[in-house]
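Complex shown without one protein chain; remaining protein chains in place.
Think of it as A and B in the order they're written, each chain with its own count starting at 1.
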Amino acid sequence: MKNIHKNFPGVRALQGVNFTLCEGEIHALMGENGAGKSTLIKVLTGVYGKDEGQIFIKGNDKAAVIHSPQDAQRYGISTVYQEITLCPNLSVAENMYIGRTAGIYQNWKKMNEDADKILQSLDIPAKATQQLASCSIAVQQMVAIARAVDMECKVLILDEPTSSLDEQEVEKLFGLMRDLKARGVGIIFVTHFLDQVYEVCDRITVLRDGKLVGSYDIKDLPRVQLVSKMLGKDLDDMSDIKGEHSAYNKKDASEHVFEAEQLVSDAGIKPFDFYINKGEVNGFTGLLGSGRSECVRAIFGADRVLGGTVKKNGKAVKISKPIDAMRNGIAYLPEDRKVDGIVGELSVRENIILALQVLKGFFKPFSKAEANKFADEYIKLLGIKTASADTPIKSLSGGNQQKAILARWLITNPEYLILDEPTRGIDVGTKIDIQKLVLKLASEGMSVTFISSETDEMLRTCSRLVVMRDRKVVGELSGKELTQSMIMSTIAGGERKE
Amino acid sequence: MKSENMKKSGVMVFLKKLVRQQIFIPIAALLLLAVFNLINDPSFYKITYGYNSAGDPVLSGYLMTILDYGSELAILAIGMTLVTAATGGQDISVGATIAISGSVILRILCGTNSRPETLQAPILVAFLVSCVVAMIFGAFNGALVAYFKIQPMVATLILFTAGRSIAAWINNNELPIISDPVFSYFGGFIPGIPIPTPFFIAAACMIVTGLVLKFTTLGLYTQSVGINESSSRLNGLNPAFIKFLTFVILGLCVAVAGLIKVSRLSSINYSVIAKDIEMDAILAVALGGNALSGGKFNMTASILGAYVIQFLTTTLYKLNVQSDALPAYKAVVVIVLVVLSAPIVREKLSAFFKKINSKQRFKEVG
Partner (left out) sequence: MSSNKKVPASESGLQNKFRNITDTNLLLLITIVVFFVMYIGAIIFQGKGFLKPQTFFNILNSNAALIIAACGMSIVMITGGIDISVGGVAALVSMCCAVYLDFHDGNVFVSILIALAIGLGYGIVQGFLVAYLDIQPFIVSLAGMFFARGMTTIVNTNPFNVQNESFVSLKETRITVPGLGSVNKLGKYVPAYIEIGVVVALLTVIILFCVLRWTKLGRGFYAVGGNSQSALMLGINVKRTKFISHLLCGLLAGIGGFVYFMHVGSGSASHASGMEMNAIASSIIGGTMLTGGVGNIIGTLFGVLSLNTIQNIVSSAGYDDAWWTGITIAAMLCLFLIVQSIVMARKKK
């Protein structure tokens, strides 16, 4: 057996990670966001340079030199990304061969014949002459794999290939993966779906915070343990962590402020029910990609709502656009701060007043004095570190940007505040500030939904958790059930540890 | 070594701050042109007081020409700035739409007879109708851009081609002439006032724009949409509508500019009226230091930019450059501006300056 070794001690995002992939195995690479999975892959494919460490291929004593994706391809390392990186307007065959061969002349006949041969041998339901856009996403994904296979890759990296596929399509993809495995191709499979890992993979490597947690054979690592390894909590010390979060006492009698019934949006989540009480902090939990963001986006009207109703104080309200939600007292701090949150070139002041200004109306702009008053008040209240209220928000640090966006929503004085990953990518101090603030707001009667990848945070702030897996709600935990292990086992599903 | 530099840099910091101001770009360009003219021929700045053919007192001179003819451009620059900010593209049909709105004014004033003795309708009515028509054409462009998601320049290319033909069609391809002197006041002089009327109209437009920007949230909304559409939507804005709105506003600006243009001649020449003005309007926005890719804008700088363009045009005229050859020179200015503002070039330049700086420091230390 010829092994492929890659050692990267000392890379900043990756601290001394060792990773071994054998011929003919499917190896899952797991870890939460920021654990270093994508960094590892990008180093391997030459997108990033590495600071230290070496990559060995096929038992060669000499380290492989990989500086660019082209280099990686020469060593037989191919990658298929989550977003399809093919050209939809070209034919299937062209997508498999373009940019690979030398010469000027394009021999269609030979290309189509070759392509058909490969497609047949891999059992991919597509014709060589078909336009790529007319294939389903799954088939497009497979064509990308076929391209990689035809380049005689020895290592195939699949970076979240299944996130936009439905069950049958995933099944087809897995068939293909097993087929390749039988041919001796080593496959690195990155995914957030636990079920899928246990369905196809042979071994699992878990990363956390840029460090290697360990590599395990699939049969040695039950689901609950996998989740706990990913989240970084050992099962044994978990039972008595609970004491911390009793800061909030659940108000049982209070009525539902907001309710959602069978809500479904075009972002691919299954219909879900949801409610929140006055002054309650609850949370959506689940792994990345489980649909937790999509749920709150549906409530806020950020994605196109396809069905279901939202009720406020028992009365149905129509929310089809964000402004509807805002008028009903909902505020939403989006998950992706850069894309959906900040308006980069505008000043901190303008960013803070934006939402309230929109609510107030087109013909009633705030005077400079009013705007400054708001801005100064919240800059002080939340401790936003900025040179002045006139500084463009993009020049602030991530944490301070987040606080400014939070300020934007707080001045609208919402009844219901949705915070989607408010603490991602910001320093520990700010994280705690935000958590404290959430509890304070709740005690003043605001309802808050708090979403975070860090279970710790959720446990500390939330009194009730909606657990999601694979785009559907799989459970709800509250009171005594709120423990790390319960969350993990619910996320993992299936085998539940008592 | 650092403290030494710090002392030295007091003046530098001030200069740097000045240079960073957006309005610095048009002012610098203005100064450059002004100094050039001063050296070339100081009589450029002479303003004479005299009487025009109608016997009314008028001020004349190159500076007055700039103030006079820069007016339409300044008015267009207002609308163009908003469109640029919100959509990251430009409207290239403004010249053609000026032809249309001018044609509408004449058509209504003349009625069926192309050379009427008296006006067939009040000027105000004609102007208001032309405003509506221009706004409808603006809305057409806006709809293509905002709702059909066609690139602004391609969408407006349709009217760019068809506009002048539509203008000719409105008047059955005749060339109406208005003999009423009142109509010529808008593009000339009001008796007794020696300053050209277009300047007052432009000033009025600027004041209205200032008030609109102060008393509505238009500025904040357009910039927000131009910078981050997705985030704007999540803050309750309707990005498509705001883009649409900016085109309608530009339509209004076009109607005002159209009134001045037809009033100057008391007639219209469909293929020549406001020719190449789209280029000047875009140039004004760019010269105002506004990014042509949208986002933040500075209205004052744009308006100033418009007058600088007119300054350039007048200077070129004075150097005996033919009117048809003007675009060549302006095209060079445009290319220089866009090349300098291209992100890739900027990065390279700043890297280059850093290198020079560090070398200088190295020398100082040595």
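General remarks:
The criterion applied here is as follows: a contact is a pair of C-beta atoms (placed from the backbone, for glycine too) under 8 Å apart; a residue touches a chain by one contact, two chains touch by 3 or more.
Keep in mind that this is a model prediction, so the values were computed, not measured.
Among the residues B:Leu38, B:Val182 or B:Ala342, only B:Ala342 touches the chain that is left out of the figure. One of B:Leu63, B:Leu157 or B:Met206 touches the chain omitted from the figure, and that residue is B:Leu157.
For the chain missing from the display, the contacting residue among B:Ala168, B:Leu237 or B:Ala284 is B:Ala168, taking the whole complex into account. Here the missing chain is touched by one residue of A:Gln15, A:Gln82 or A:Gln130, and it is A:Gln130. Screening A:Thr85, A:Ser388 or A:Asn413 for touch with the missing chain picks out A:Thr85. In the full complex, chain B touches the omitted chain through residues 89-90, 92, 148, 150-151, 153-154, 157-166, 168-169, 173, 270, 276, 279, 282, 292-293, 322, 324-332, 334-335, 338-339, 342-345. Residues 69-70, 73, 81, 84-91, 94-95, 98-101, 103-106, 108, 130-131, 133-134, 136, 166-167, 268 are the ones on chain A that touch the missing chain.
The rule we apply is simple: only the chains that are shown with their structure count from here on.
Spacing of chain A relative to chain B, judged by their CA centroids, is 46 angstrom. Of all residues in chain B, only 214-218, 220-221, 223-224, 227-228, 230-238, 295-296 touch chain A in the complex they form.
Interface residues of chain A, counted against chain B in their complex, comprise 300, 302, 321-323, 326, 332, 334, 339-346, 350, 354-355, 357-359, 361-365, 408.
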